[in-house]
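Before any comments, here is the structure.
All protein chains but one are shown at their positions in the complex.
Up next, chain A:
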Amino acid sequence: MSQSTPALRLENIVKTFPGVRALDGVSLEVLPGEVHALMGENGAGKSTLMKVLGGLHQPDEGKIIVSEQLVRMASPLDAKSKGIVFIHQELSLASELTVAENIYLGELPKKRFGLVDWQKLYAQTDEILAKLKVGFNAKTRVGDLSIANQQMVEIARALTVDAKAVIFDEPTASLTDAEKVVLFDVIADLKDHGVGIIYISHRMEEIFKITDRISVLRDGSYRGTLVTAETNEDEITQLMIGRSLDLSRNVNHNELGDTALEVKGLSCGKLYRDISFEVRRGEVVGFYGLVGAGRTEIAETLFGLREPSAGKIFLDGQETRIHSPADAISKGISLVPEDRKGQGLVLGMNCRDNMTLPQVDDLKAGPFVAEGAEVAIFDQYRDRLDIRTPGWKQTVGNLSGGNQQKIVIGKWLSMHPNVLIVDEPTRGIDVGSKSEIHNLIRELAGHGYAVIVISSEMPEVLHVSDRIVAMYSGEIIRTFTSDEVTEDNLIQAISGITPDKAA
């Protein structure tokens, strides 16, 4: 790490969205030839910060300084032209085009008459691919590549411009160990050329292996920068989680009933493998892991949206197969989905119609919908869940996130399920409503529902769960009871570190 002027400096970046202060005066400095880790829980503001840097969001306040020049990032292209290159976690590739065309997307070398200079294109691409030591060539169709190789194509793009800073967002999420070695070589190479690197990852192992410094964000604000060589996992975890959140681990256990749901050896292709667990009536089981660990896919399987490739599902001790969401609902399984606005609600419809959506067919009086019965159901669950709305005629899109979520939960409760699966129950919900939802989940378990909560927020999982299933890349690493779980052993489990390897 050299002591020259920073390759990139962010000063006091503030970004607010309606109702949320996503970034609250965040500063970050990356030196040339430095690998700078950016860490924080999901929702801490990392991706918002990177979107500001990449020109996708304009900051409300603050400065972006590249090589001592104050700049404004008008668009992603603008950011790239100023030497800021992103390696996105979600691939942004055109799968029908070749590797070479994707690497030079928007910048294909031209001959006369607007013809593509294929010779030059392939030559330049081969040069870059040689550096990356990949097993495919410039003419391969991107759609025919594995996800890992597609990631390498994204990385190759960064090497086409004179980059001042390169941002890697969870680059190893889909790479094998061998591919990681290549990636780290590429990073070392960029480093030698004086490029500043921002490395976003949850994986402690990698952080300690390749980074020089670590900056931590929590709840949209900057919590400090540590020198990697002088710190340890505990210190980082401490900064990431902090103590300010008033969410303790759950200690009030309900009286448990029979096993409502049991899963044995469930697998679904590459998404998850050999998943076994059980949920009893009155129990909340939390599923914790990184995005992409396979949690949502398990929920989708239980709700009949995915077909498992192996394994068995038991409901109340009876082996069963779930063919479709309609089948799941009739068997007493309900799913409150992760994407509330996209999957959980019909935003343009009113509160009552949203709540009775799955059973409107059962509420008929002759050929017509029985509106009175619908209103009765709405009123019942509005009171029970304390949904604050002017009335059932209110369009759901106009409600706050917390109240929207209660409508979704009410919808499923009115179907009298045995198993309630809640995926990211408080995503995009303000802090006050969060604890209400948490209390509601505990209360539901108290009434004898078997509840599965999937969450990427550790305090949430700790707060609502009786037991916690820790997942890492498609496998269950360990199941904790709420007595034995700590932040440290949980973070280690979901980062893929075995206890003896951890420092």
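Convention: contacts are C-beta pairs under 8 Å (C-beta built on N, C-alpha and C of every residue); 3 or more make two chains touch, one makes a residue touch a chain; residues count from 1.
Note that contacts and distances are computed from a predicted model.
Asker: Hey, which one's the missing chain according to UniProt: "Monosaccharide ABC transporter membrane protein (CUT2 family)", "Heme/copper-type cytochrome/quinol oxidase, subunit 3", "Acetyl-CoA--acetoacetyl-CoA transferase subunit alpha" or "Na(+)-translocating NADH-quinone reductase subunit A"?
Answerer: Not shown, but named in UniProt as "Monosaccharide ABC transporter membrane protein (CUT2 family)".
Asker: Out of A:R306, A:R340 or A:K411, point to the residue that touches the absent chain in the complete complex.
Answerer: A:R306
Asker: Looking at the full complex, which residue from A:V14, A:L97, A:L256 or A:L363 touches the chain that isn't shown here?
Answerer: Only one listed residue reaches the unshown chain, and that is A:L97.
Asker: Which one, A:P18, A:G106, A:G317 or A:P367, makes contact with the chain that was left out?
Answerer: A:G106
Asker: Decide which residue listed in A:P18, A:G114 or A:P390 touches the omitted chain of the complex.
Answerer: A:G114
Asker: Using the touch definition up top, pick the residue from A:L77, A:V181 or A:V227 that touches the left-out chain.
Answerer: Here the residue in touch with the unshown chain is A:L77.
Asker: Residues on chain A that touch the omitted chain in the whole complex?
Answerer: That gives, for chain A, the contact residues 76-77, 80, 92-97, 101, 105-108, 110, 113-116, 136, 140-141, 143-146, 268-271, 300, 304-307, 324.
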